[in-house]
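Missing here: one protein chain of the complex. Every other protein chain is in place.
Let's look at chain A:
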Amino acid sequence: MTTNKPSFSYFKVLVLGQLPRFTLNYFGTDFTDNYVESIDDEFRKTLKFGQLPLFVDSDGFRLTQTDAICKYIAAKHDFLGKSIKERAIVDETIAAVHDDVIIPGYKVGKGVEDKKVIDTIISRHFTTFENVLAENKFIAGGDNYTLADLYVFVAYHYYKHLGHSEKFQNKFPHLEALQAHFESNKGIAEYIKNRPDSGRGI
């Protein structure tokens, strides 16, 4: 690659690719967004674990694994919290959103997981996020937004995209405010408007 622009590669489906895409766009990063149809053998050989997503920074630094990519970008923008403890809470939230919210939501959307799991996630995770925001204003409890807030917003946005909006009605005013905050960001608004439809609803 001869360009010095960072690049991000993932499929059209939202699932895991949306997290780095939201993060990059939130910061207004000028990057090449590669929507990959499939991973051919040649491309697979260049991937550390044979998987996407892949982020290549402007200096050629390569990183895979969704959360590692997002945290690396966030770290460069001081968006991971101000102390080691705040940062740990950010990390805790990221792990919870990724493992316990996004992945099961995707599996339900794909039809390989029982729909009942959505109610459990809403009553357990989204209720926790709402309570934390009601108490602290920010997910990691500091005095500003962090990647934890962005991750929670993406999860909330994704569950609405997956068709679960009616389950949220009037229950989560602070999550609604969080969504409004991030969707008013120019980069995020552009991304939501212009991202391609995967045609698969996930």
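In this section, a contact is a pair of C-beta atoms (placed from the backbone, for glycine too) under 8 Å apart; a residue touches a chain by one contact, two chains touch by 3 or more; residues count from 1.
One rule holds for everything that comes next: contacts and distances are computed from a predicted model.
S.K.: What does the UniProt entry say the missing chain is called, choosing from "Ubiquinone biosynthesis O-methyltransferase, mitochondrial", "serine C-palmitoyltransferase", "Putative glutathione S-transferase alpha-2" or "Exosome complex exonuclease rrp4"?
M.R.: The chain we cannot see is recorded in UniProt as "Putative glutathione S-transferase alpha-2".
S.K.: Just to verify: which one of A:110, A:124 or A:186 makes contact with the chain not shown?
M.R.: Of these options, the touching residue for the absent chain is A:124.
S.K.: Quick one: which of A:33, A:67, A:130 or A:149 touches the chain that's been left out?
M.R.: Considering the complete complex, A:67 is the one touching the chain left out.
S.K.: In the complete assembly, which of A:14, A:52, A:96 or A:133 touches the absent chain?
M.R.: A:96
S.K.: If the missing chain were put back, which residues of chain A would it touch?
M.R.: The list for chain A reads 48-51, 61, 63-69, 71-72, 75-76, 84-85, 87-89, 91-92, 94-96, 98-100, 124-125, 128.
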